[in-house]
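All protein chains but one are shown in place.
Entry: chain A
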Amino acid sequence: MVLTADVHLPEESELTVPELQLSSPALFAGSFHLGKYCEQANNEFMLCRLEEGDPRKCLKEGKAVTACTMEFFRKVKQSCLQEFNQYANCIDKSSGDYSLKQCRTTQGVFDKCVLDKMNIERPGFGYFCEARVHDTKRPKPLPEPKAVYPDATPALPENAEKKPARFGSRFYWMTE
């Protein structure tokens, strides 16, 4: 494999956190409110992930994302379990691709419950497709420094004599 002993890979204990045990319909059912509830953590993680381009450097942010998601679904379980299950069941069984458009009635019930009990309003249908600006405290990674090659051909000195070409220009048809 390409990974040598020099590459730092985190221990398994560092990577083990309680993971979400939910299926796709449940995730889709909670997606909009989840995205709104954990917007800060999600943006922080995605920015880190895209800027650094290395999963090892964003483990802390990733754990924050998972913790926030767990917290959200725990809250939903406490307050709106019945409505949530109904909505997830509808999403699961109404189409082959978990499409949300088949389940507007149950969605309305769930939205109302979440708004009343958890005070999260459902964002508009394209909210998470919009470009967003995120302000973070994490320092920006430095750009890759310019490569220095020790065996590069040395350039001519500034005051070197530059004679006219002995056999004329190679581009005579363009320059004459």
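The definition used in the following text is that contacts are C-beta pairs under 8 Å (C-beta built on N, C-alpha and C of every residue); 3 or more make two chains touch, one makes a residue touch a chain; residues count from 1.
Quick note on the criterion: contacts and distances are computed from a predicted model.
A chain of this complex does not appear here, and its UniProt-recorded name among "DNA repair protein RAD51 homolog 3", "Cytoplasmic tRNA 2-thiolation protein 2", "Conserved oligomeric Golgi complex subunit 6" or "NADH dehydrogenase [ubiquinone] 1 alpha subcomplex subunit 13" is "NADH dehydrogenase [ubiquinone] 1 alpha subcomplex subunit 13". Listed for chain A, the residues touching the missing chain in the whole complex are 1-12, 15-17, 19-20, 27-28, 31-32, 34-35, 38, 41-42, 45-46, 49, 54-56, 58-59, 61-63, 65-66, 69, 97, 99-101, 125-129.
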